[in-house]
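All protein chains but one are shown at their positions in the complex.
When the chains are written out, they are named A, B and C in that same order, and each has its own residue count from 1.
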Amino acid sequence: SASGRRYGLLRLRIDHSQDIHPGQFAMLKPRGSVEPLLRRAMAYYKVEPGPASTLVEFIYQIVGRGTEALARLRPADEVECLGPLGHSFDLEAATARQVALVAGGAGSPALFLLAQDLVRRQIPTRLFLGGASHGDLCGLADFTSLLGAERVFTATIDGTHGVSGFVTQPLEEYLTEESANGREVLIYSCGPDPMLHRVAAISAERSLPAQLSLEAPMACGYGICVGCAVPVKNSCPEGFIYQKVCTDGPVFWSHDLAWEVA
Amino acid sequence: SASGRRYGLLRLRIDHSQDIHPGQFAMLKPRGSVEPLLRRAMAYYKVEPGPASTLVEFIYQIVGRGTEALARLRPADEVECLGPLGHSFDLEAATARQVALVAGGAGSPALFLLAQDLVRRQIPTRLFLGGASHGDLCGLADFTSLLGAERVFTATIDGTHGVSGFVTQPLEEYLTEESANGREVLIYSCGPDPMLHRVAAISAERSLPAQLSLEAPMACGYGICVGCAVPVKNSCPEGFIYQKVCTDGPVFWSHDLAWEVA
Amino acid sequence: MAVSLISDSPMPDSINHSDLLAVEIAGVRFANPVWTASGTCGYGLDMAGLIDLNRLGAICTKGLSGTPLRGNAPWRIVETQGGMLNAIGLQNIGAHAFIAEKLPALREYGARIIPNVFGYTIEQYIEAIEILETGEGIHAYELNISCPNVKAGGESFANDPRQAAEVTAAVKKVATRPVIVKLSPNVTSIAVAARAVEEAGADALSLINTAIGMSIDINTRRPRIANVTGGLSGPAIKPIAVRCVFQAARAVSIPLVGIGGIATVEDALEFIIAGASAIQVGTANFYDPSASIRIVDGLADYCRHHGLASIRELIGSLRLDE
Partner (left out) sequence: MAVSLISDSPMPDSINHSDLLAVEIAGVRFANPVWTASGTCGYGLDMAGLIDLNRLGAICTKGLSGTPLRGNAPWRIVETQGGMLNAIGLQNIGAHAFIAEKLPALREYGARIIPNVFGYTIEQYIEAIEILETGEGIHAYELNISCPNVKAGGESFANDPRQAAEVTAAVKKVATRPVIVKLSPNVTSIAVAARAVEEAGADALSLINTAIGMSIDINTRRPRIANVTGGLSGPAIKPIAVRCVFQAARAVSIPLVGIGGIATVEDALEFIIAGASAIQVGTANFYDPSASIRIVDGLADYCRHHGLASIRELIGSLRLDE
C-alpha cells in the first residue's frame, strides 16, 4: 500500500470439515519451521465448508518475522494450523438492532465472516473501515459487494479513500444520527489498540453495547501459557482479574474490560 | 540414491569475477536465513569464469538442517556465499607422476576442478570413486566424460556399480601394479574420515605422497573461530600442534597429519 | 495462493509401550518418562482436546499457591531467537480450587499428577502443601524454589543453597508424597544447589527452571515485558539445561528430571543419556502440542532400534573418556 504496509492472503485447504464461527482464529506457522518458534494468531477471513475438507482464508499484515515467514509460503507448501480457537462474536445480541462494524488496520478480516452472518440474518449492517491509506483497507472490495457501497464508510489518514482522518469520526456522525432517530446500535470492532480504546470510549459515552475483538501476544492460543492476559472487571477487592484473550476472548464486551489498570 | 542418501546441485551466479582453485571451498547459506545460524562449507565442483560474473556449482549431500535449507532454495533465490576459501591442491607436485584421485561419498565434487586441471596439464589421471550405492557416486558422469571410462574405477558397498566393497581395494591393486612398473603415483583424496584414514595408511605403507582434503566442523571458514582444528606434526615437545582446516587446509599432505593424537 | 495444510489432528489411539518406557522415581512408577512441564500445560485438562493425556508419564500443573494469584500485568511474554521470555507472575486458581475443580477430572487419566507448588515464604509453601495433602490422586509434588523469599531480602530461594535446603526440609516434614525440588539455572553451581536439597531430603530433582532474561523495545526504550525481566525458555536454553543435568548427575544420587528446550525425541534422549530418569516438555507444548506424544513414541522406537530392554538402560549412559 501507499503507506508502505504490506499484506498477504493465505488460502489453506484443511483436510477435514471444520465448524468455524465469526471472530474465531487459528494459530499458524509454516510446517516444520523452527524460526520463529511460536505460531501466529490470525482471524479467519473466509471459510468455504465442505464435507471432507474446508477452505479457509486469512489476510495478514506483514509486520515481523512470523508474518514474513507466512509471506514466503508458496503453493502446495504445508502449514501447521491449530483452530478454530476462541469465542466468536455474540450474534444474538444483534437481534432487532442496527449494527456498526468498526475496523482498522489488519482488523477488518476478523469481521468479514460476521458481516456475512449479519447479512444472512438480515440485520442492517454498516461498515466503518479505517486505514493509513487506500491500500490498507483490507477486504474493502469484499465488504462493499456484500454490504453495498452505501453501507461502507471509509477513512484514511492520507485521504486517499473516504474521509481524511480516523474512522471513528464517520462512526460518531452515524451514531448521533441513529440516536436522533431513536435506533439502537450494536458495535462490533476489531483493530489496533488505540482504535479499540476510542471505540470503547464512544460506546461508554453513548451507552451503546460494543463487542471488541482483542489482540495480545500469544504463545499457545489455546489457554495453557496464560501469556495473553487482559484485565477484566471483577467483584474481587482489586476490582479486576486477568483473563485470557485466547480462550476467554478474543471477543469481549467493551464494558467488561478494565483497561485503565494495565 | 538406493542407499537412501539424497543430494542437491546448487548453481550460483556470482556478480563479479573470481579466481577459484581446485580444492577451495565456500561458506554458504540462504540469504537472510537465521536458522541454522552458521554457513555450511562446500567445495567448488565446477566453475565457469566470466569477465563480470562467475558461475559456480556445488554438489551437496543432504545430511542435516544446513543442507536441508540449501535444498529448499528455488531458482532466483539469493545465497550468501563467502569464498573462495582455503588452500588449493598442490598441482606442481603432480609433475612427472601418475595421479590417483580417490574419492568417497560427497568428497568427489572437491576433486573435479582438480581433475580438469590435471587433464589440461596432460598428467595421467585415474579416479577411484566409492560410495554406498550407484546413486552415491557423485559426478560420475562428468568424471567419466572427462577422464574416459577406462580411467574411472568405482566401488559400491551394495555392488550396484563397479566392484563390491571399498574403493581402497581397486586403488591398492592399481598402486601395486604401478609400483611393479616402477611408476610413481601421487594421491589426491577427499571423502569421509574412515576412507581418508585408510588412504593415509596406504600412502604411508607404500611411501607414496598423498594430499588429503579434510572436513571439520566450521563456524567461520576464514580463520577466526579456531573451531576447525586438526593435529599436525610439529617439532615442539608434544610433537604436534593444532592447525586450522579452513585456512591452513583444507588440503594437507597426509604425512603432516598427526591423526593418532586426536 | 493455494496452500495445502496439515492441521493438528487428534493423535492415534494409545499404543501401549508396556514396560519398555516405565521408570520409577521416588517410589512412584511412571508409565513413561515424558511429562509436561509446569506452566506449559495449564492444569493438564486444557490439553485434553489436543492430546491423549493417558499417554503422558505425568503432568506437572501450573504453579499453585495456597491462595489464588492474579499474576502480572501484560505484556507477559515475548519471543526471542530460539526461545521466549515469560513473566506470568504465577497466576493460578489456588490449591483449593485445583482440588475442587481440576483434580477430579484429571484423576480420570492415566498420567501421574504432580502439582507444582510455590510460595513467597516457607509458610506459604507449607500452606499450599497442606491443602494439596487433602487431595486424592496426587502422586508427588514439584517445588518451584525460584520465587523470591520475601522474608529474606527478596532473593530467590534457589539463589542460596541454605534457603533452598530450608524450604525443602520444611515441606518434607508435612508432605506424605515424594517431593521433587525444581532447580534454577541462575546459580554459580548447580552441583552445590543439588547437594543442598538432596541433603535436606528431596526425593528427586527437576531441572532446569527458566534462565533470567530481558528484552527491550528500542522504539519505546521500555522493557518488552511489564515485569522488566522474564524467564527464558525453549530450545535456546537446551545446551544449558543438558549441562545442568550432567553436573547434577555427578553431584547427587537421587533421580533427576530433565527440563529445558525439549521439543523432539532427540532432545529427550540427550537429557536421559546425561542422567535424567524422566524429562518434561515445556515451551514446545505451545507451538507443537503433540510434541510430548511424539517423544513417547520416539523413545520406544529408539529403544527397539538400539535393542534396549528398557529406557532405564539409557539413563546416565553418557560415555566419557576418563
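Throughout what follows, contacts are C-beta pairs under 8 Å (C-beta built on N, C-alpha and C of every residue); 3 or more make two chains touch, one makes a residue touch a chain.
Since this is a predicted model, take the numbers as computed values, not measurements.
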So one chain is hidden, and I want to know which residue out of B:124, B:192 or B:227 touches that hidden chain in the complete assembly. B:227
Could you tell me which of A:9, A:34 or A:63 touches the chain that is not displayed? A:34
For a quick check of understanding: of B:79, B:94, B:110 or B:200, which residue touches the chain that isn't displayed? B:79
Hidden partner chain, touching residue among C:54, C:121 or C:215: C:215
For the chain left off this view, which of B:10, B:42, B:102 or B:115 is in contact with it? B:10
The missing chain sits against chain C at residues 80-83, 85, 159, 186-189, 211-216, 218, 220-223, 228-230, 232, 235-240, 242-243, 246, 261, 266, 269-270, 273-274, 302, 317-320
Where the missing chain touches chain B, by residue: 8-16, 18, 29, 31, 34-39, 73-83, 216-217, 219-220, 222-231, 238, 241-242, 261-262
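Throughout what follows, only the chains that are shown with their structure count from here on.
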Central subunit by CA centre of mass proxy: C
Contact pairs, highest-scoring chain pair: A-C
Based on the averaged CA atom positions, which chain is farthest from chain A? B
Taking the mean of the C-alpha atoms as each chain's centre, how many Å separate chain B from chain C? 46
So the centre of each chain is just the mean of its C-alpha atoms; given that, what is the distance between chain A and chain B in Å? 56
Chain B: positions in contact with at least two other chains: 34-35
Indicate the residues of chain C shared as contacts by at least two other chains. 81-82
